[in-house]
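My structure is below; once you've seen it, I'll send some questions.
One protein chain is absent from this view; the other protein chains keep their places.
To keep things simple, chains are lettered A, B, C, D and E as they appear, and every chain counts its residues starting from 1.
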Amino acid sequence: MSFALPPRLVAEAVERALAEDIGRGDITTDALIDADDRCMGALVAREAGVVAGLDLAAAAFRALDPDMRFEPAVADGDKVAARAIVARVSGRTRALLSAERVALNFLTHLSGIATLTRRHVDAVAGSKARIVDTRKTLPGLRVLEKYAVRAGGGFNHRFGLDDAVMIKDNHIVAAGGVAAAVARVRANIGHMVKICCEVDRLDQIDDALAAGADVLLLDNMDPATLAEAVRVVAGRAVCEASGKVSLDTVAAIASSGVDVISVGRLTHSAPALDIALDFDD
Amino acid sequence: MSFALPPRLVAEAVERALAEDIGRGDITTDALIDADDRCMGALVAREAGVVAGLDLAAAAFRALDPDMRFEPAVADGDKVAARAIVARVSGRTRALLSAERVALNFLTHLSGIATLTRRHVDAVAGSKARIVDTRKTLPGLRVLEKYAVRAGGGFNHRFGLDDAVMIKDNHIVAAGGVAAAVARVRANIGHMVKICCEVDRLDQIDDALAAGADVLLLDNMDPATLAEAVRVVAGRAVCEASGKVSLDTVAAIASSGVDVISVGRLTHSAPALDIALDFDD
Amino acid sequence: MSFALPPRLVAEAVERALAEDIGRGDITTDALIDADDRCMGALVAREAGVVAGLDLAAAAFRALDPDMRFEPAVADGDKVAARAIVARVSGRTRALLSAERVALNFLTHLSGIATLTRRHVDAVAGSKARIVDTRKTLPGLRVLEKYAVRAGGGFNHRFGLDDAVMIKDNHIVAAGGVAAAVARVRANIGHMVKICCEVDRLDQIDDALAAGADVLLLDNMDPATLAEAVRVVAGRAVCEASGKVSLDTVAAIASSGVDVISVGRLTHSAPALDIALDFDD
Amino acid sequence: MSFALPPRLVAEAVERALAEDIGRGDITTDALIDADDRCMGALVAREAGVVAGLDLAAAAFRALDPDMRFEPAVADGDKVAARAIVARVSGRTRALLSAERVALNFLTHLSGIATLTRRHVDAVAGSKARIVDTRKTLPGLRVLEKYAVRAGGGFNHRFGLDDAVMIKDNHIVAAGGVAAAVARVRANIGHMVKICCEVDRLDQIDDALAAGADVLLLDNMDPATLAEAVRVVAGRAVCEASGKVSLDTVAAIASSGVDVISVGRLTHSAPALDIALDFDD
Amino acid sequence: MSFALPPRLVAEAVERALAEDIGRGDITTDALIDADDRCMGALVAREAGVVAGLDLAAAAFRALDPDMRFEPAVADGDKVAARAIVARVSGRTRALLSAERVALNFLTHLSGIATLTRRHVDAVAGSKARIVDTRKTLPGLRVLEKYAVRAGGGFNHRFGLDDAVMIKDNHIVAAGGVAAAVARVRANIGHMVKICCEVDRLDQIDDALAAGADVLLLDNMDPATLAEAVRVVAGRAVCEASGKVSLDTVAAIASSGVDVISVGRLTHSAPALDIALDFDD
Partner (left out) sequence: MSFALPPRLVAEAVERALAEDIGRGDITTDALIDADDRCMGALVAREAGVVAGLDLAAAAFRALDPDMRFEPAVADGDKVAARAIVARVSGRTRALLSAERVALNFLTHLSGIATLTRRHVDAVAGSKARIVDTRKTLPGLRVLEKYAVRAGGGFNHRFGLDDAVMIKDNHIVAAGGVAAAVARVRANIGHMVKICCEVDRLDQIDDALAAGADVLLLDNMDPATLAEAVRVVAGRAVCEASGKVSLDTVAAIASSGVDVISVGRLTHSAPALDIALDFDD
């Protein structure tokens, strides 16, 4: 499986975060630590979870000390236990202290998302359902957050308004119905673009499929209705369940036979995974 | 009380978020909605909470339609009930649909922070303790998140490494003790900068104060020890409690008499407040 | 049909182009023309073709004079005859003179692409083949150029490496064959992403389809082979012809029954359409 | 002869182009190619021409793999035959595949310009006329395109509105005649700036020269009139021919004795030179 | 005379300066001034001088309040007496207070340059010598500072390394003498570029002129030697005096008959002109 983050996005995200935190200079560290002092330490998980964002943490430290050694003890996507070492780091003390918070802010947030995703993935184990994210991401962090979802075993829904078509209620109303909406998009869109159409009632399914939808978004249906929808679709399109998904409900939803379950809270409400930097004595 | 966000930061955050979401164009909306179509709708809270981020939501809609009307029904910092209208919006349908997710991503995240902050503030009501944030913010969103903390009734700790001094354990070790560290900073720093010094034991307090600390960070102390620290300090510095603060513990911590309680989870783990855009029929 | 260019991309492209041309200031115009002088003129086609890029031309003039009137006489996608007026423009003389070249550089380049596209589209009229572009675009201008292809009646292939999968020979070699390559991607990629697989020989078709390819890129095949490929595919995937397509060959290729013909020269070798700004006397 | 492109402009152009193409990540390559795989290949000309843009191609590959080896077999400005190797490249397979299109898009476009320029230069061999470009360049690519003109043996006209003065018809009308326009600019402009004045009729020449023009733009004159203009000028200024210049007409224009012939199509209508990346087996 | 600053450069300079000063927000003003409060005031010169930079001051205020009224009482280039009103301004109190320092920092710096330039220009009145600037400008402010020189009655030397050729001692050494250096550049450079060659001894003049220099930089010569150089040149090139120019020496230098005197201190050492913002009672 492939986890790559585009290097440019990593560099930009780290540069922006360091600029935000360091601003006009780290006045505490510069006043107290000699420029040539060196030290080492370890990033340690304070609780169990799934790690994501090691490249970002490494990039933060190296941005302030190009010779910084950053040695991961695990890889993104790995589960760690509480008190496990996530990575060891050594280099100039000033760089460690000045980059510490930025490195941790990336790592704890993305690991929090990976951990929450993994819990959903584990909850549907045995079903064929994939757990996918949404566009409910924190502004400016979407590609990173969607990477963390993959690290947690999930898959990505579309990345933006430009890479796939999703026809929602308001679009349907404007176009005069499901069939007209799908058909109109199909006539105008390139042959490399998939079309997902929201379906709130079972009787819309055949219209959507006839007009050429690739994916049906079955919104806010209970497991029984979902199962009926899956039966009606009969493999003619991908079935995606959406709405009110939580760890309490996801297994039941998966049992309906849907292909995909999209979960907004993976990215908009994942608590941070507690990871800290412990300096060696 | 003042809630202003610098207009440039609002504009930049919104532009970045729209670029991230719209990318090469909203292919669904452009295919289905006529450029001149207009509609109206309401931002509605799906659960009770405290609102923050209305200016960002307004800016997102207006970035795509300069004539968009955005009429807040409440102000940032106001409590809303479930199903309350937060704002009404009307303008070009394309702009409403293309900006909807970005507007909501800001509003739900910042309102989530404001709501969680307010719960902590309410929990310490009757004490003199202020609830403050930390630098544990999501990369690129710090000024916005700290604004949301203020909207929730909290106060801000320093914004970055450059606007105030915080001397932590590693600094103290490097400088050879609390007294040396504080004194060295004091000698080199401008007269407009405050110095906060971490104190893990009561016997460090007098050293820190003698050397000129303005604020003492009392780290991971239980309420009884905090109360003793407050007694020792006797008004000679601001007392800040930190570490393992939650809604379960914050009232007890406040009862120790500390001036300030800093809470990382306000910004790194606040769940989104559910707000949606309902189009008028 | 939908022609929208994201406003931010228009603004950025125009700002960059004006900065490139004006640099430290238009020393001729500023020396000779009074700041308050006003004039009017017309953008006139010097040869017949299809227009594209009116919004960019308008934005260039308005960037230097917000009150500039720019009144298109035609719309993007319209055919114009030689000597036809494309748009009328009036406002401050300085702004007209300083923005003229940038406005025309966009308009003549994009109209050149639209014109060349239209000639290909007309050449395949009567067939079911769509004319589509490639990623062989001029650096920094891709979204604009792909817009011009749509204005000329063509359709867009994928916009970048991120919005759809194209498995080419080198990928196939690395993965150990067509079937393995398609299957490996299918297992890892989100459900909203289409997969196009290059096929150089007819015997690869069934493997690609069995593994789940949505589109087959039939590379450098003659019309007879293409027709045979279409027969083998039998509607199980989109058939795309590619390689050595020109106005001389495109009709024969279309007659093979393929769904899509991709043409690199639409964007990398289209000559400009001659359009000039004539000032009124 | 000097061909240097400012390193910052190379870096910015490549970064922008890679961002445009890779966007949120190369999903095909990342899914199929292992991060540590390495390979080698050659950039091969598919047709004869003049090469330009090797530094940009190299920069594109190295942006994704700093250890990429890029070994040019020729230099910018060299003629190559069909099937000639232009450069060899070896490094990480992912970087080769993800940067290939951007590297080629620069190289084929700039080589196309150099090739077309060389054909014009060769066509006027034996005359004293220099072939120069115009400001009719593709937006955002001017400095690169003007570099390609030099690589093809041409020379550069002014780079923008800020580095030299060109007084055109509309300026002349506004200023009240050729003499007044040139004199007014001369009085206000720095001593390091050259002034070029458009001249449509022979009787304007003496006025322009008396007022201090350094260069006369002889617009849309036939060769006989140009020859007469050259005779009248008699070495008092540089004579530049402009308008309707093509490979069919350029030799006759040169024979008039003009010093400079400016050709818009060098940059706005040059077809790409076909160059491809062949992987070693 | 033409004073225009490119609007984009004004906007960028003001945006950067406001970002630098306001940072995360004007915490004093926001805490004390109501968002709707309005007030008025005047920019008043505290000492006599020449004003430059009114557009930048206006842009700074308007960036924070688009409805701000900014009414200049004088124009750039005008002399003002001590206590003269330079402009009146009225609008939101918050915007006035938050933008005041940035507006004044531009205005006092550029007016300082204009004032110092004017003193040099006045000192050479009656001679034909023009006072010009150099590239010794403060980083990031060159176009603005060169504008201020023009406002003070001076002229601009080249703006950068790219818009004109200056051959200095080290270039001459590298090229093997004055004649070789000038000839080599002449052979390679476009016809719209002027060539200035440094000359330290009178015997270099004929070589430089024969090779085609347009301007001679007569470096560190005393007035008598300058006069002799002017005699030798005899109108065949522009004569520029340079080196150790001050208000004490400039008149004597001008009396030598040189065309141009370049003065580094105009931009690198001009003291600010004292201008302040007085609020109306």
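A few comments on the model shown:
In this section, contacts are C-beta pairs under 8 Å (C-beta built on N, C-alpha and C of every residue); 3 or more make two chains touch, one makes a residue touch a chain.
For clarity, every value in this text was computed on a predicted model and none was experimentally measured.
One of E:A4, E:A181, E:V199 or E:A213 touches the chain omitted from the figure, and that residue is E:A181. The residue touching the chain not shown here, chosen from A:E15, A:D122 or A:D219, is A:E15.
Remark: the omitted chain is touched by one listed residue; of E:A114, E:M166, E:V199 or E:A213 this is E:M166. Listed by residue number, the positions of chain D touching the unshown chain are 2, 4-9, 143, 159.
Contact between chain E and the unshown chain involves residues 13, 16-17, 20-29, 31-33, 37, 39, 93, 97-98, 101-102, 104-106, 108-109, 112, 135-143, 159-163, 165-167, 170-171, 173-175, 181, 184-185, 188-189, 193, 265, 268-269, 271-272, 279.
In the full complex, the hidden chain is touched by chain B at residues 1-2, 130, 132, 155-159, 162-164, 188-194, 196, 215, 238, 240, 259-260.
Assume only the chains that are shown with their structure count from here on.
Within the list A-D, D-E or C-D, B-E finds its counterpart interface, over half of the contact pairs alike by residue number, in A-D.
Under half of the residue numbers at the chain A-chain D interface are used by both copies of the sequence. Averaging C-alpha coordinates per chain places the centre of chain B 52 Å away from that of chain D.
The centroid of the Cα atoms in chain B and the matching centroid in chain C are 45 Å apart. In whole angstrom, the spacing between the mean C-alpha positions of chain A and chain B is 23. The residues of chain D that reach two or more other chains are 22-26, 31, 159, 162-163, 188-189, 193, listed in rising order.
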